[in-house]
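Every protein chain but one is kept in place in this view of the complex.
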């Protein structure tokens, strides 16, 4: 069974634009918010020490399809579903629901990296982290 | 020959995050900036009156691939290329170049809409606007 | 007794900058978030119909003092205190607390306006709205 995780998130005024709806770029911030809440729920952080390394998760791709607008003070349900835990990368989808309707669908791919003073270096996802991502729980 | 349009854009401090690089969601704002500069260059605006209608261009999809980071005060070249002018929709790509290297590639699809008090309604792209988008000039 | 209202708000990754802390401009968004939550708590919205008018609250001044940094995943308590309900304007302070320490103090002045097609026009705060702002409850 795929790992799933949800939060509900109220749209803030500063997230709207002059068209009266949430600016399309802000959906990517919401995707990141549910991702980070998911990480916390399984005892991880996207910026953490692990086995003496500083681990980070830079994105290699991000995409979103928009089916209908969302507006100020709307309560949006964000359903994250882990779609793949690869050797070094991690894929998930975020379904945006408003009043029961799917208003957007986002997809993200991040790669596990050791963050060094001199830059970042992709590494195989450490087994302890992989297990949590796959199981969707802090175990 | 495809329509192309470029700007160079300096990365601002507020666009970075604690990883020391531009936050991935801000690439979508940069894509929009070059798009709007392109519209202006052909005598259009993304929010304009045309034949008595208020025309807008909500996004139906947005995507970006990231090949390498960009940082504070980097001068990034944004090359927009129109890839399709459909009946009602408009597609373009944005290549992000930094020091001659392609650091990201974005893709966007917008749909031509009449913006009404009660919402928005997709419409065929008016011929006068279509011609400018296809030719990439104000003619 | 002055009207007070509080929320706790987790710092998101996109709110940080390359200095590793929350970017100073984002404190103003947090001030707005607690303000809007306060409005909802008393049965109002910052963008609402009232007596056939569309009422809005543009800012006339905003200020913040910073005493110490806040960081990704910090839980920040935002304490709003109404400091004045004038004839047409509304003043409040927001105290930012992190782990019991005051890390910032914001001040905001907004003016009650009728939002018209042609612009906005300041108006005396309608009595029904004034009462709720002064009492800090939906009564």
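Here the chain labels run A, B and C in written order, and each chain numbers its own residues starting at 1.
To be clear about the criterion, a residue touches a chain if its C-beta (ideal position, glycine included) is under 8 Å from a C-beta of that chain, and two chains touch if they have at least 3 such contacts.
Quantities reported herein were computed from a predicted structural model and do not represent experimental measurements.
Touching the hidden chain in the complete assembly: which of B:36, B:54 or B:130 does that?
Of the candidates B:36, B:54 or B:130, B:36 is in touch with the missing chain.
Of B:73, B:99 or B:138, which residue touches the hidden chain?
Reading the full complex, the residue touching the unseen chain is B:73.
Of A:3, A:16 or A:47, which residue touches the hidden chain?
If we include the chain that is not displayed, A:16 is the one touching it.
Could you list which residues of subunit A touch the chain missing from the display?
13-14, 16-21, 23, 25, 71-72
In the complete complex, which positions of subunit C touch the hidden chain?
18-19, 21, 24-26, 28-29, 32, 47, 56, 58-66, 69, 115, 120
Write the list of subunit B residues that the hidden chain touches.
12-14, 29, 32-33, 36, 40, 45-47, 72-73
In the analysis below, only the chains that are shown with their structure count from here on.
Using Cα averages as centroids, what's the distance between subunit A and subunit B in whole Å?
Once rounded, the distance between the two centres reads 24 Å.
Centroid from C-alpha atoms only, then distance subunit B to subunit C, rounded to Å. What do you get?
About 33 Å, centre to centre.
Could you tell me which residues belong to subunit B and also touch two or more other chains?
In subunit B, 18-19, 21, 25 touch at least two other chains.
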